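Reviewing the structure listed below.
Only one protein chain is missing from this complex, and each of the others stays in its spot.
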Amino acid sequence: MPEISGGDTAWVLVSAALVLLMTPALGFFYGGMVRHKNVVSLILQTFIIVGVISVSWVLWGYSLAFGPDKWGIIGGLDWVGLRGVGMEAGPYSDTIPHQAFMIFQAMFAIITPALIVGAFAERIKFKTLLIFTVLWSTFVYSPIAHWVWGVGGWLGNYGALDFAGGTVVHISSGVAALAAILVMRKRLGFGRDAMEPHNVPFIVLGAALLWFGWFGFNAGSSLAADGLAANAFVVTNTAAAMGALTWMTMTWCLGGRPSAVGAASGAVAGLVAITPAAGFVGPVSAILIGLGAGAFCYLACRLRAKLKLDDSLDVWGVHGVGGTWGAIATGLFATAAIGGTDGLFYGNTSQLWTQLAAVGVTWAFSFTMTIIILKVLDWTVGLTVNEEEENRGLDLSQHGEAGYRL
Amino acid sequence: MPEISGGDTAWVLVSAALVLLMTPALGFFYGGMVRHKNVVSLILQTFIIVGVISVSWVLWGYSLAFGPDKWGIIGGLDWVGLRGVGMEAGPYSDTIPHQAFMIFQAMFAIITPALIVGAFAERIKFKTLLIFTVLWSTFVYSPIAHWVWGVGGWLGNYGALDFAGGTVVHISSGVAALAAILVMRKRLGFGRDAMEPHNVPFIVLGAALLWFGWFGFNAGSSLAADGLAANAFVVTNTAAAMGALTWMTMTWCLGGRPSAVGAASGAVAGLVAITPAAGFVGPVSAILIGLGAGAFCYLACRLRAKLKLDDSLDVWGVHGVGGTWGAIATGLFATAAIGGTDGLFYGNTSQLWTQLAAVGVTWAFSFTMTIIILKVLDWTVGLTVNEEEENRGLDLSQHGEAGYRL
Amino acid sequence: MPEISGGDTAWVLVSAALVLLMTPALGFFYGGMVRHKNVVSLILQTFIIVGVISVSWVLWGYSLAFGPDKWGIIGGLDWVGLRGVGMEAGPYSDTIPHQAFMIFQAMFAIITPALIVGAFAERIKFKTLLIFTVLWSTFVYSPIAHWVWGVGGWLGNYGALDFAGGTVVHISSGVAALAAILVMRKRLGFGRDAMEPHNVPFIVLGAALLWFGWFGFNAGSSLAADGLAANAFVVTNTAAAMGALTWMTMTWCLGGRPSAVGAASGAVAGLVAITPAAGFVGPVSAILIGLGAGAFCYLACRLRAKLKLDDSLDVWGVHGVGGTWGAIATGLFATAAIGGTDGLFYGNTSQLWTQLAAVGVTWAFSFTMTIIILKVLDWTVGLTVNEEEENRGLDLSQHGEAGYRL
Amino acid sequence: MNKIEAIIRPERVDKVKDALAAGGFAGLNVVNVVGRGTQKGVVYQGRAGEKYTVDMLPKTKLELVVADADTDKAVDIIIAAARTDNIGDGKIFISPVTQVVRVRTGDRGDGAL
Amino acid sequence: MNKIEAIIRPERVDKVKDALAAGGFAGLNVVNVVGRGTQKGVVYQGRAGEKYTVDMLPKTKLELVVADADTDKAVDIIIAAARTDNIGDGKIFISPVTQVVRVRTGDRGDGAL
Partner (left out) sequence: MNKIEAIIRPERVDKVKDALAAGGFAGLNVVNVVGRGTQKGVVYQGRAGEKYTVDMLPKTKLELVVADADTDKAVDIIIAAARTDNIGDGKIFISPVTQVVRVRTGDRGDGAL
């Protein structure tokens, strides 16, 4: 039996810390993009999701997602309250403590619902958000995580490749965002008032910390400090860079000026797209994946605006579309030399179909479940604040706190 | 003789870096809470304490705290200027370089006096603060650290459990804060004017970076990348989460609205309380410890306000009370399965008495010494700025710098 | 053949992530120092340089710098597009994947041109900056990196010591800054208007994250999680601390008040100066190096102001002078007990001459090449924005984005 | 000409602005102020549960200069759009303006409005 | 009615506000400005030790509208509370207001103050 490896454990624990940081970073990325009267609300929403899911994951979420498999579709309740999840190695890695794997995965479970808050920013009721988060994490995130990554999960068995969460994290949340805005009313003044970012430095701060944390997200998913981790690290950085360059160039060519918000958004788009591919593709492919991410996500956001959908912070455009592109790109650019499986461009057509199937299933499941959850919440606690509260801003009306007193 | 382990060394160095980051993070946590005219002063005070203690620790602080024991109460001067503290393993770990241990401990020595500045924020003289920091670190921190963690220290020998600094860091600083505000005048307008935070995003930024860094603080204290580190990591995250949820819920129920500052404060309270316990308790206990931390610390802050004590940023309420609760909780929830020692709930009553004794000693020592130091400073350099300076704000009057020019 | 070490790989990957963070951190350090109308421009300039160099480094930069040597002066094109740079160990370390070394070095290649942007802040044309970055990185950075660190590089062979980039990173960029301001016009109102920092907290945030990241920069340069890394970590922290204390004290004595911007600048100066020395000197020497850095760099900035040179954010004063002092100090304080080579104070006079020669060569090369590149850009795309654009601020005129809408 | 200074609730600015535009009053300035009126102040809970009375509340001030004949019309528009019938709705002050100049052309008088 | 505009030192705002309230003047607005007066500007040391003369200094402007008969009283209160006898204490300007309207009720005239 291999022993716990200090190097691998150090790497996975550091990676978990890095991914933890991503959720508050997202709070700044989102918080900078809204109007100043809603900055506290966005930052608190993401921050408190760290609180909520950290606890629910320990209590039941981890068991549902990674616990002993039931019929390929869900984990059992054997590990509820982390019973049996100890300081020795577990079924997911021989060289790191089971708890290290658990907490690394906790960070993914945390950030996924946090991504969604960008969709209904500036109008959701805080209480509703909390309930939504618990329900969505339990009934959408845990199942999908089990399908793709759980021992015995059917999508994983089927051969779908998702190194670090293109389907599990990004498509699931991006599509939930799309579902949410179809159910929920728009912001007052949407389409008429300029709702420009109130703090561009915060946006870039958030994007930079996301980039930093994403090394843990992707390279940590190797679960070992090895060559595969190094490869994932390299392609992550490369795709992020290319995404930033591409989106910024698009704003330059189509909008007249190179935009900082565009560069930041493009970096995130590139990071999203490389996520499923990070353990399967090389650096030159990463350049193309980042290029595609910057272009497709930018165009998706424009389309969204054309369709007059109020996805406040373009969660669908970035995570839904970026995740989908990444999952497909994995089927295109994967090479057996890196991750053991070839994609279309290396002669293996079937992988692309597998990827498309996994994408389709994730879209359908997340979309349907999100609609159901939100409809129930609409009939019970209500979804959005009232007009007076929205005009004053959520910071004062929901939290009694002004963002800044300068 | 075991060799230096790359995994353990990597982990401890990373942890040291993470803990370093906590002190500037504290500067933002504190800086966001004061009025805008004092933001520079708080951020500089914490930042320069990194400078002061980094140097004094190398010159004499480390030797006093961890150097060869003298009568159980202090380290000798053998390691002054780091003589003999080299690139090989030292007495505190066989698998990491002695210097790695030294610098990891330096970061604890840095943050402890930095925590105190919250108590006399918005009124302390800068020069006084610098002198206080050196004296307090030398005559309060180094002794307590030696008692608890030094080879031969009497509290450690006595059996007191303190995994990562509940007594050494949090009680010592929290009680010093209490002592300080009894000696020092209140802020002008205290109890009459609203002195609400001027920058809530900075508070959450600080709390998030503290949370991130605290993984180094607690899980790094294992001094190895092993199962114990993973356990410490998990319970740290869990208690922080539960602390945030609890405090925010208290503000919701008792204050009418869920507060972002409350969530951030609660996370810190949970982190404080889990600190001594991190290597001894499991995740479900961590939930209870975080719950207690959120509730007790929140109530302690209300009590402080009721008593009209001007602990500007509630250092006593969070660190004094949270650290005390954590030290006691270690005596309650410790389980031999994790850290080798049982607490009350696992059948070992005596540990609780040991913990209480250690708490009592630390309270008494820190309180008395802090009063003495501040009285001496009061008679010599003076403690607080004058009225005109305080009204203009410390930024302009002490540092000649405006925080923002927007 | 030694195997890939998990501990070393974990350490180098973490270090790479830490160094990545330094460039956006620099964006905040610089962005806080300019007037509020230019904050977006500085933050975007540094951020997009991460994008530009991440891609160019993968495509050709790494090969030029570290690829198989040609005549001691440049790497060949064998590794273009990272051909042959794989998941196994490479020529620069036996215990980490070649890709890990490559990406660690990428981060150095990124931050170096980013440092220069402080010199022509608030007036450069964005397009010009992008072209300059690519040219400078290719024709200045890659060659110097090859000379000093590349296998077969002539300065390394000659015996010049540069542990983590005193010449390669800091002198090269600091001297380029000096060259740039001789070629470029001053800011409108320079010498007449107060151009004080618009956001001091951002400056300290940047400095704190730089400090944090610098542990990766210097201690990561050991390329292993060993005693040497621990030593580098310790001296890095010590010199930064001493630099902060010294510069702040200088502003106190010579300017009347202890300045937060001074403390932050001093920390950076200390970090710059210890960079070449980190693997060669001990902690007491680090105190002296930090002291020298704080004093010399502060005085250099005063001199620069006296000479009415508009190096907007004192890149030359901090990086040029600090790097030079560090390279010389390495020749003074190096001790064979740590890094295998003695300096002047340990009886080896010749090392000082070697260091001076390396400094001189780097100054001359970077200065000349930067002048040439900027002259060409001046004749073609132009260097600076027009008066109207500068008055409105680069944020609106170049990027169409206001930093803050509060 | 008259200068109308209307101190209103921040959350009503958009409504008032739109109503004024619809009524033909394009030109105006907006500036954020903090103000105190006859309302006694809002009781506010501090971080640690302590109670404060905050008497200075954020308000928005609209300034517009209009011809004498249009003054009442503009005031009526503002009242209609700003009124919530609760304390804190604000005040409108009217004061004489003797001259107006358009910087671009140097034109003076009502025509420059 | 008159409008009193008092440009004072920021650090004296609380004192002036409290004194006005004590004197029966509840209603007022506060806004931050930067101003230049006959004082020659403050010499200021820049980051790199260079000397600047900053002529625009931060000030606070209080605006209050009062009945004619109360004007002198209000001015005296402000002077008493704002004065430090140093250059930069500020200025007070008084100008006529012809009408005041309370938005909540539509009331006009002195009674609406």
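All chains are identified by letter, namely A, B, C, D and E, in their written order; residue positions are counted from 1 within each chain.
Note that in this section contacts are C-beta pairs under 8 Å (C-beta built on N, C-alpha and C of every residue); 3 or more make two chains touch, one makes a residue touch a chain.
Remember, it's a predicted structure, so these values are computed and weren't measured experimentally.
Enquirer: Give the labels of the shown chains that the missing chain contacts, considering the complete complex.
Expert: Listed by label, the shown chains it touches are A, C, D, E.
Enquirer: Kindly state which of the options A:Gly7, A:Pro197 or A:Gly343 is in contact with the chain not pictured.
Expert: Once the missing chain is taken into account, the touching residue is A:Pro197.
Enquirer: By the contact criterion defined above, which parts of subunit C meet the unshown chain? Give residue numbers in ascending order.
Expert: 189, 193, 388, 391-392, 400
Enquirer: At which residues does subunit E meet the chain that is not included here?
Expert: Listed in rising order, the touching residues are 2, 6-8, 31-38, 55-56, 59, 61, 75, 78-79, 82-96.
Enquirer: Determine and list the subunit D residues touching the chain excluded from the picture.
Expert: Missing-chain contacts on subunit D: residues 3, 17, 21, 26-31, 63, 65, 95-104, 106, 112.
Definition applied: only the chains that are shown with their structure count from here on.
Enquirer: Once the contact rule is applied, which chains count as partners of both subunit B and subunit C?
Expert: Chains in contact with subunit B as well as subunit C: A, E.
Enquirer: How far, in degrees, do you have to turn subunit A to put its CA atoms on top of subunit B, rounded to the nearest 5?
Expert: Between subunit A and subunit B the superposing rotation measures out at 120 degrees.
Enquirer: For the chain pairs D-E and A-D, which is connected through the larger number of C-beta pairs in contact?
Expert: D-E
Enquirer: Centroid from C-alpha atoms only, then distance subunit B to subunit D, rounded to Å. What do you get?
Expert: About 49 Å separates the centre of subunit B from that of subunit D.
Enquirer: Using CA atom averages as chain centres, what separation in Å is found between subunit A and subunit E?
Expert: Taking the mean C-alpha position of each chain, the two centres sit 52 Å apart.
Enquirer: Note the residues in subunit A that touch 2 or more other chains, in rising order.
Expert: Touching at least two other chains: 5-8, 10-11, 14, 199, 400, 404, 406.
Enquirer: Please list all residues of subunit E that touch 2 or more other chains.
Expert: Expected reply: 45.
Enquirer: Quick one: which chain pairs are touching?
Expert: Pairs satisfying the touch definition: A-B, A-C, A-D, B-C, B-D, B-E, C-E, D-E.
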